[in-house]
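Once you've had a glance at the structure underneath, I'll fire off some questions.
With one protein chain held back, the other chains of the complex are shown just where they sit.
Chain IDs A and B follow the sequence of writing; residue 1 opens each chain.
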Amino acid sequence: MEWQPVIGLEVHAQLATQSKIFSGAATAYGAAPNVQACGVDLGLPGVLPVLNAQAVELAVRFGLAIDAEIAPCSVFARKNYFYPDLPKGYQISQYEHPIVGCGHLRITLDERELDIGITRAHLEEDAGKSVHGVVSGRTGIDLNRAGTPLLEIVSEPVMHSAREAVAYMRELHRLVRHLGICDGNMQEGSFRCDANVSLRPAGSDTLGTRTEIKNLNSFRFVERAIEFEIERQRDILEDGGKVVQETRLYDPDKDETRTMRTKEDAHDYRYFPDPDLLPVSVSADDLARIRATLPELPAARIARYVDDYGLGREDAALLVNEPAVAAFFEASLGPLEVPAKAVANWITGEVFGALNRAGLAVDDIPITPAMLNQLVARIGDGTVSGKGAKTVFQAMWSEGGLPDDIIEAQGLKQVSDSGAIDAIVDEVIAANPAQVQDYLAGKEKILGYLVGQAMKASKGKANPAAVSALLVDKLKGD
Amino acid sequence: MSESFPRGVAELSAGLAAGDFSSVELTRHYLARIANHDAAVNAYITVCGERALAQAAAADARRAAGTAGALTGIPYAHKDIFCTRGVRTSCASRMLDNFVAPYDAHVTECLDRAGLVMLGKTNMDEFAMGSSNESSYYGRTCNPWDPGRVPGGSSGGSAAAVAAGLAPLATGTDTGGSIRQPAALCGISGLKPTYGRVSRFGMIAFASSLDQGGPMARSAADLALMLNVMAGFDARDSTSVERPDEDFTAPLANGVDGLRIGIPREYFGAELDPRVGDTVHAALAELERRGARLSEISLASAPLAIPAYYVIAPAECSSNLSRFDGVRYGYRCADPTDLTDLYERSRSEGFGAEVKRRILVGTYALSSGYYDAYYRKAQQVRRLIKEDFARAFDTVDLIAGPTTPAPAFAAGTHVDDPVTMYLSDVYTTAVNLAGLPALSVPAGFLDGLPVGLQLIGNYFDEGRLLATGHALQQVSDAHRAVPPAFA
Partner (left out) sequence: MSISAVDVRAIARLARLSIAESDIPVYAGQLSSILDFVAQMNAVDTAGVEPLAHPLELSARLRADTVTETDRRTELQAGAPETADGLYLVPQVIE
């Protein structure tokens, strides 16, 4: 039988706030255990939560970006369950009345544009972390992460392949980074997802039994886990078996999903409105103010790069992936007039390559847009050769400095001045009579050799285009 | 009590101001009374002698420096539900027997800032769940009027301390009557302020949408002084209401001339001991003589208050008490074999029977399949109750009736019969569901036991409640009576 996979994602994006969603403790990553867990985060007796305004602001920013309805009044509820990383015995989340309602996100897959429905996005607090292996027979609890604001973004179950799910997740990642609401750091868990996967007979409208794969924190894992899960469910169904509704974990080492140790009792979270918190209201004025601060959205930016700068879609998307890169690209287009495509090629080629080799993040690009702008301009106006430009790039990457100064200091200036080239070309013609004969006899390929000799004689400074033109002139003209 | 110290706070304040005695002397006097008498009452869980004397010395220094306020140097008893930095805060539970709060409650800070002297932490029903002070891990508190009877609860230790002269003032908290009911049963005055008036920060939560801290004292005038210090906006409590500061002593002199008092017929039903009704009517007649206009009103949803309360309060408590899990602080069972064992035994050994009962009821009411029938239904009833009051306040300024259906009952009577115990809150829980302020003042005595008059006000109308209580206390001596054993 033909089976159609049905996939929905619940993405957890950690909101980029300084302090926690309900307390004044810091959210910075990597602190020593429990030094960023204050009384509220620890669930001490008598402490109370107070909602962080910025968390609301960032959630609304997201909602506006996906054309969603923003609830004028949203409500925090308690999700009750016991776990050591959940200090109060409940998670404060939004249940019946989320802040962000129905919206959608446009993605591109294999040149096709698809609209992925987003059911809702709600604010909630993160849990702490369990640490194993510190004391034998014990699990350690670090509550630094407890209370970090999360936006849980729930898609409709409308995706049908692992690739589609990944394309959606990438687009979402691009969006939240662009909006500045999440740093998108997947290694640190700032952007992670749970995938709901089920299969149904092709053509059927009813959903099959789904499994939920928890805590996927890389695009590759999302793709691999969903692919594995689709295969696993297909095998079960083909054998006439039934898929068990359960929570599974993806094990990247074995590249498989496995059942999470099931709790003996069924979950009953006993949601109810949190009596410590009042409903959150967002007014029309708030919406107008936040809307006015929205940056250009990634999809629009990609389209603009394609339309205005003549970039290919893929290159444009590569630049827009990282807001810092897009900003760098745009800043590199001036002050000197340069072809945008050349700038884009330098970024996606040399800059990305160098970042990769150095293991740096895009925020740490050691050169300035002004440097790249000048470099591309100097190639364009013939001051430096393409090869020379790479030398300049290396120098400014490791030492800093403007291209003009580096070209000057390292003597990389191309000689385009016809007098100087003239002499060199004459020398080369004189020194290579056999090759000149061959050329004149019709072996035009030999021209490259002659240009090479001239370049060598100029120690690489001659403009090869000028040399070539002059050689042809001289040989044919004679 | 020694002849040299008056009992009322206004008089004590005047004595301190005049230099008749120092705060250290006054504090020593109360510490001595506690040492001599508390064994018979068990009003205190923790007595803070040295700390209190240090605070008293600081208050005297402040007075010498000319920066003393009205309550600087006045001792008080603090309900052991308010967190006090460096002093055990037990909530009368084994669960928190070893818990020393690393921070102060907002109320504690307010009282400290005003220069009051904390004598100690008072006994209460465990986690404030109870109406008799019998569920305390530290043993029951006795009613100073009859040690065989309960002082009421949950702020029973505070009420008994004030009644027995073991503190001139005390703090309490009121979730379903926990200030008013013990005040009535111990013959003192107690005010439950409007929800949001007193910060809940650092007050260990029982039912967050109902809990409210408030003052307990011998007279309405003393309550006004104490409320001046306790009330106020606190950004750490999302439900704290931001309002301009008020001086609650200002309206005390207003009297009751022309005051429209509504008397709900539902508060004089079959459950009421008729002699309590008579005592309450007699007190109301006094107010009428002073110019108040009495009229009968109806609060049709009033009988539903207790059922709704006993769904909402346990539901909230079941969640609020989940944090007591033996992981980060508080009681942990010995040698847990695994995580489930750690949770289940720590909680079962750490909590007493009534707390467990309420956690179970609340868990049930919120569980899948029952939420609508219990929790949601109760919240709907809650709105009807609030609307009833709103309609009543269209035609009257205050609502009056008995605080409790009967005087203090004998200890042990209702321990195994939770529903009967719950019925002692029959007149008090509606106020918490609606978030209104209410005052209990002594109305008189029945067979040597105090009877309380409850006055319910509109939102933020504490001033009028206190003025009315004060007017009654100008013509009635009930609030001046002292239990014979503690004279």
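The rule is short, and it goes like this: contacts are C-beta pairs under 8 Å (C-beta built on N, C-alpha and C of every residue); 3 or more make two chains touch, one makes a residue touch a chain.
Quick caveat, the model's predicted, so the values are computed rather than measured.
K.L.:
Which one touches the absent chain: A:4, A:54 or A:185?
P.N.:
Residue touching the chain left out of view: A:54.
K.L.:
Give the residue, chosen from A:138, A:313, A:387 or A:456, that touches the chain omitted from the document.
P.N.:
The missing chain is touched by A:138.
K.L.:
Using the touch definition up top, pick the residue from B:209, B:249 or B:403 that touches the left-out chain.
P.N.:
Answering carefully, the residue with contact to the hidden chain is B:209.
K.L.:
Determine which one of B:160, B:217, B:361 or B:481 touches the chain that has been left out.
P.N.:
Of all options in B:160, B:217, B:361 or B:481, contact with the hidden chain holds for B:361.
K.L.:
By the contact definition given up top, give the residues of chain A that touch the hidden chain.
P.N.:
17-19, 23-26, 32-39, 42, 44, 50-56, 73, 75, 82, 84, 130-132, 134-135, 137-143, 249, 260-261, 264-265, 268, 270, 273, 275, 277-281
K.L.:
Across the whole complex, list the residues on chain B that are touched by the chain not included here.
P.N.:
Residue positions of chain B that touch the missing chain: 98-100, 102, 194-196, 209-210, 235, 238-239, 241-242, 301, 303-304, 306-308, 310-311, 318, 322, 325-330, 332, 336-345, 347-348, 351, 356-357, 359-361, 363-364, 367, 374, 376-384, 386, 418-419, 422, 432-436, 459.
By our rule, only the chains that are shown with their structure count from here on.
K.L.:
Distance-wise, how many Å sit between the C-alpha centres of chain A and chain B, to the nearest whole number?
P.N.:
57
K.L.:
Spell out the part of chain A that touches chain B in their complex, as residue ranges.
P.N.:
39, 42-51, 78, 80, 82, 84, 87-90, 141, 268, 270-272, 275-278
K.L.:
Which positions of chain B touch chain A when the two form their complex?
P.N.:
Listed in rising order, the residues are 82-83, 89, 91, 96, 99, 101-103, 105, 200-205, 207-209, 235-239, 315-316, 318-319, 321-325, 327-329, 339, 343, 363, 366-368, 371, 375.
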